[in-house]
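Omission of a single protein chain aside, the complex is shown with its protein chains in their original locations.
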Amino acid sequence: MITWTFSPTSDVVIPREIIHIPAEALHESISTQLASGSRLALACAIDDYDSIRLVYVFANPCTNRRTEIEVSLTEHDAKIGSLAALSFPASRFEREFHDLFGIKILNHPLPRRLVRHGHWPASWYPMRHDSGNPIFLKGNLEFPFIPVKGPGIYEIPVGPIHAGLIEPGHFRFYAVGETIIKLKIRLWYLHKGLEKLFEGNDVFYGLTLSEKISGDTSVGHSLAYALAVEEALGITVDEDIAMARAMLLELERLYNHVSDIGSLANDVGFSLANAQALVLREKLLRINEQITGHRLLRGAISIGGVHTLRQINRDEMAQIINTFSEIYSMINENAIVRERFTGTATLRKDDAILLDVLGPTARASGISSDARIGNPFINLPFQTAAQTAGDVMARFQIRANEFENSAQLLQANGQVFGITASSSSSKNAHCKSPTSARGIGIVEGWRGTITTRVEIDSSNRLSRVKIVDPSWFNWPAIPIAMSETIVPDFPLANKSFNLSYSGNDL
Amino acid sequence: MSVDAIASTENSHRKPLTSFSIFAKIANLLSLIFSIYGFKTGLAGINHHFFSVSLPWLAPPFGISFHSDQLGSFFTLIIASIAVCVSIFNCGYIRVSSFSAISIATFPIFIATLELIPLASTVPTFLILWEMMSLESILLVLNHIERPNAQRAALLYAVLSQLSFFSILAFFAVITNPFDNATFSAIGRHASLLTPDTRNWAFILAFIGFGTKAGLVPLHAWLPKAHPEAPAPASALMSTAMVSLGIYGLVKFVSVYLRGGPQWWGLLLVAVGAISAVYCVMQSSSSSDLKVLLAYSTSENMGIIAMAVGTEVLMTALHQTYLVFASTLATLILVASHAIFKALAFLATGVIAHVTGTTDLDSLGGLAKKLRFSTAAFGIAAISSSGLPFGAAFIGEWILLQTLIHIGPTRGLAALAAPLAIGAIALTSGIGIMAMVKAFGIGFLGRARSDLGELKLENFRAMQFGMGLLAVGNILIGFFPSSLTSISANIVHGLGNGSFGPTTQGTSETLGFDTLGGIILPIGSAAILIASLLLTTIIPTIVGKSHPESRTVEPWACGARELSPAMQYNASSFAEPLERVFSDVLRPHRDVETETFEESRLIMSRIQFRNTQQDAIESALYNRVIAAISQTAQIIRLFHNGSLRRYLAFGAVGLLAMVVFLS
Amino acid sequence: MTIISLCAQIVFILTGSPLVVGLMSWIKNRIEGRRSADVLQPWRETRKLFSKQVLYPQTAGGFFRFAPLALFASTLSASAMIPLVSIELPFSSTFDLFWVVGFFLLGSVFLALGALDSGTVFGGMGASREMMIVALLEPSILMSVYALSIRAHSSNIFAIVRATILHPGQIASPASALSFAALVIVVIAESGRLPVDNPNTHLELTMIHEAMTLEYSGYPLALIKWASAIRLVLLLGLISNLFLPEGLFDSTNLVLLGVSVLITGAKVTLLASILALAEVHMAKLRLFRVPELLGGSFVLGLLSVTASLYLPPILK
Partner (left out) sequence: MNIIGCVTSMKSRVPVKLYKPTKWFHQVTEIQKQPDSSENIRGDLIPGSLVLRHVDSGSCNGCEIEISGCFSPTYDLESYGISLTASPRHSDGLLVTGVVTVNMREALQEAYSSVPEPKVVVALGDCAINCNGLRSGYGVAAAVPDLLPVDLEIPGCPPSPTKIIQSLRTVSKR
């Protein structure tokens, strides 16, 4: 066991530990971690050429402690017992291990494919160092869903190409008329092999890649990546840099939340509100461009630093808050809209806990999950919105609340922008101990908690980067929330979660 | 359920018994002769050449005698027209399908009985034939006697037809003058002398007796069970001719003999008719079996006809003579048009059942590409039945609507009758359209929902000819309704002792009542439609530039590669929105059962969906009644054994009771 | 002369209907603060579609190909049966309102059958939803027709309109107001506008009318879109002339015919604008709230019938 602490800024201290255990002890060790209130934030496999290492990262929302539990497996006969009984997310991480690394999962209740599509060659495990170039198969090689049996059931295949401006994914409804019996979701259409693209490159190239993980979360992902690299390289940043980074996250939250709110209105046919929301978003995107030089805030985060061009004008923010509250009340006061939102696609709290959902989805179901409070990189008095109903209305209200909170924060702290600063310690970050060559970055993006883990090898190159977007945790929530919802309400329900396909598929 | 029907008799194709086929041919010949003779008699009858036969030696002590009148001849004509087409169809069908020897033998007798009932002129004749009709149809329902469904249906049918029979028996007991002879003309004379109380009792008894035969709610439950069990030609006859006789009874005995009852008779008939129509059309739209769907649709149509009869009774009570005329006209036209489109639908369904081995809509689909003729036939029947312009059903419903909207302000409950009746007709025809779009669109269009194998046809020509005749009949009624309306108007004129007041009626190609201020001219509108169609085909060349050659492509599946058979809307789903809307009435029972792994309740291993749809009235009323009966008496238990002899014995009890009563 | 009126009416409807759709979306767009395409945009799209390739899915049969023609032809036929620019048309004494409503239904039925014939999921889904609405709409339509026919003692449309022209005072009655309200709901549902259906949605799962057209391309698609535009104009024209037939003349000379065309055009434009203005504030109802709205329309119709029968008009 290796224990140390890391301080990204002067007033935040992050306790860290690495526990290396034999494979047999994994079950017990994981259940201890879960019992202590930590959540499984990330699990990844690493191909060390002669062996395969599994790392389970736990983050404790009370102490901000991050724990890595490491298990080594042999290269040729890699297998591990399933943790499905302990944690549902773990069971999905295991399926990913199998699909990308060829690790056999023993006693998994449902060892179906997750990442692999039908046309992938059978024994090709792309994340292995010796995977080679595959020859993809042709023809209809869909992987099966669990059949739903019964009289009069028909299937609605939707996607991968969805109507509207939506990323690709395949939804399979088993329905009778308008009643959904079961919804199955198949993703990974956007799987580009991004994690492997990081490998062998330097940390600065990794930063530009991390901005392309999900175009709408470029600050969230690049910041999580930067924090992980900074921990790995032992870089600490000044208070004002951390502050500017936190505010950039809020800026990203603003334009995405207003867009979501508009889209929710649009999905119930209330296009007037959507039009106004789009105008507001355009205004915010232009502010983004003025502050960072890029409409989607790219290039603002750097390793050990931040890059912003001008401060936020208080009046500008006040105007945005006013306009937003007009849009909000327009939607909130429309009887039909309220009726459509209320009671639709309810995610119950007990399900949400089992699924370990994150972000606004969790907060709408009565779970106080927020990395800005639980696993912060800077201590600020953040206010977390809370709802308990778990329906579309609750998720709408959460977004509206968060928009207002974020806008007020930006109004109060807009002066932190306008700096281009870099940590002094980032210059001499080449001396590192074997343990510090790994780092974890946790950031509360607008969709929820993003966790990124990096490993840097002795030649200062990235050897493994693992990114977990909050969507990865939240996708399984949609089928569960849809259980009592009719087919024509699905687009609205899906939009209320608004999960990332790109960030999930990588 | 029809799958095993075919499977169990698969060897019927290989019947090498020549004696059997000779027997079948003789039966066919007989049914043709009977039906053609009936057609001639009916045709002569409506032209005042009445048929009169007296056979005192038959069935002593009271003898059998027939003396037709115009109304009876009209019904005989309708029944015989259907019977002709069905018999022709049967020439082909009987060879390929699974008729039992008993059914084959029964079929011609059934036709003869149906044709003779409207011609009967004495109470004993009528009752004997009526009971014979019930027995014969029970035999036909029991065509596949080995099937539990058939046995259950036959039992229910037997019980209800005995109920019907005893009510009619009691009705005659009430209405007949014990000191006069038992001819209908004597009844007619005597009926007007009865006390109001007696008349009320007579009405109720006739209503129960004939209403059950017509399949009115709540005594309808036998109909959707029994009709689908019989072979297609038999169910075609049962669903058209036999139920029409229920209406015949109502018209003849309630509105002609018991003429001029109080308002509530009419209101009761309208109300029960409306409830039957709306309830059964809902059931029809939500059933996934084609034959059940059609059978419920029969009950629905009988409901509408009962509303027409009720309107007639109500108008008589309100002394609105020209509306009496109009509603009687509506009744006759509705009976005729229903018979002709429903027979066609059942025959087409028979072909489908024979060829595919199923009538379950959820496993049909895509038949249009393989069975063009039957598809066209069913399509014509479906459009005709949905009350759309140029459909056979439109005319009758339109006349009924015209009658209802012209009732004008009235007092008491009658004031509500017209608006609610129109609402009921509208709802019925709306849902009826949906049911027919479902039956036709799901069953015949699109892709197949299951692998139906190679669809083989045998001896299709006779079947085509039979269906073709009916289809032509449908089209004729739709486009040239005057052919039917003028005949019906003559009958109505001849009805009752000239008490149907002054009327005017267009008898050219226009249809309408000058007194009611409504006229339609289908052929004129058809001209407009054809002109529009021509315009539509040339519009693309006027508006657009030349466009590239059209191309056949894979259906767009959102980028997914292939559409499996399950990826198509099916019948259960098509009706589900409406089922939800009317869940209070239809009461669908749905239940999803998920099994999860013990590791996590979020990981599912099996998902099972169940959907049971019951006739709510049946389960609420019948099951309790039957349970009560079987508790108090052991009789019912005997019938559960399901032997043919017991059903026949049951019928014989009826006959015996009649003999006792008459002598 | 009646033939000339008929031709004028057909030309008026064919050319005007895409403009009305264009106008409605222009109004909505302007209120949303957009620059907006002009009212001719639907015409450009129609013209383009008529010049495009036609694709037929393999799974479809003959009905799929026939349905757009049947829909357009039946809609066009209906437009020859409604007093839009004249109270005298060929065969007009035989145009019973029940009959004409049947032509609208005929179009819906053919489109639904065509959609089912495409053999896809969305076609059937749209057909099922459309037929549910049709089934529930039928009572409201018949009830409103009933209410109107009581006043005119006839269910012939032309007779109803003529009766209103002769006795304009009778229109000011509770019965008329109720049946007007019922018919407005009917018009909205029949023409697939908010809050019943969202004609602008891009989401297949929420569609009603649009879902039935997803497999169509080229001129069949143009015919379907055009037919629904015609249907909208017909319904707006019908409702305006049933309740406000002023400006509708016997077709005796061309000048009066021209005036009628202009006045009817103005009425339809006005109604379309009001509908568009109202739509801006609407969201789409949940699918299973739509029956409640249609049920409401039925109740209004029923009340209107009762009022026609038992309440005298305010002005004689």
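Here the chain labels run A, B and C in written order, and each chain numbers its own residues starting at 1.
The criterion applied here is as follows: contacts are C-beta pairs under 8 Å (C-beta built on N, C-alpha and C of every residue); 3 or more make two chains touch, one makes a residue touch a chain.
Note that the coordinates shown come from a computational prediction; the quantities given were computed from them, not determined experimentally.
> Would you mind spotting which of A:41, A:105 or A:194 touches the chain that isn't drawn?
That would be A:194, which touches the missing chain.
> For the full complex, which residue in A:39, A:117, A:245 or A:438 touches the chain that was left out?
Going through A:39, A:117, A:245 or A:438 one by one, A:117 is the residue touching the chain not shown.
> By the contact criterion defined above, which parts of chain A meet the unshown chain? Give residue numbers in ascending order.
Considering the whole complex, chain A reaches the absent chain at 117, 119, 126, 131, 133-134, 136, 160-161, 163-168, 188-194, 196-197, 208, 212-216, 218, 259, 272, 275-276, 278-279, 281-283, 285, 295-296, 323, 330, 333-336, 500-502.
> If you put the missing chain back, which residues of chain C would it touch?
That gives, for chain C, the contact residues 29-37, 41, 44-45, 47-48, 51-55, 202-204, 207, 210, 213-218, 221, 277, 280-282, 289, 291-293, 295-296, 298-300.
> What chain B residues would touch the chain not displayed?
Output for chain B: 545, 548, 551, 553-554, 556, 559-561, 581.
As a convention for this text, only the chains that are shown with their structure count from here on.
> Hey, how far is the Cα centre of chain A from the one of chain B, in Å?
62
> Chain A to chain C: how many Å between their CA centres?
Each chain reduced to its C-alpha mean, chain A and chain C end up 48 Å apart.
> Specify, in ascending order, the residues of chain C that touch 2 or more different other chains.
Expected reply: 121, 125, 128-129, 204, 287-288.
> Which residues belonging to chain B are in contact with no fewer than two other chains?
557-558, 563, 567-570, 573-577, 580
> With touch defined as at the start, can you tell me which chain B residues reach chain A in the complex?
Listed in rising order, the residues of chain B that touch chain A are 288, 362, 557-564, 566-577, 579-580, 590, 592, 597-611.
> Contact residues on chain A for chain B in the complex?
My answer: residues 82, 84-85, 88, 91, 109-110, 140, 142, 146-163, 168, 170, 174-179, 181-182, 351, 354-355, 476, 480.
> Show which residues of chain C lie in contact with chain A when the two form their complex.
28, 31-34, 121-122, 125, 128-129, 194-195, 198, 200-206, 280-289
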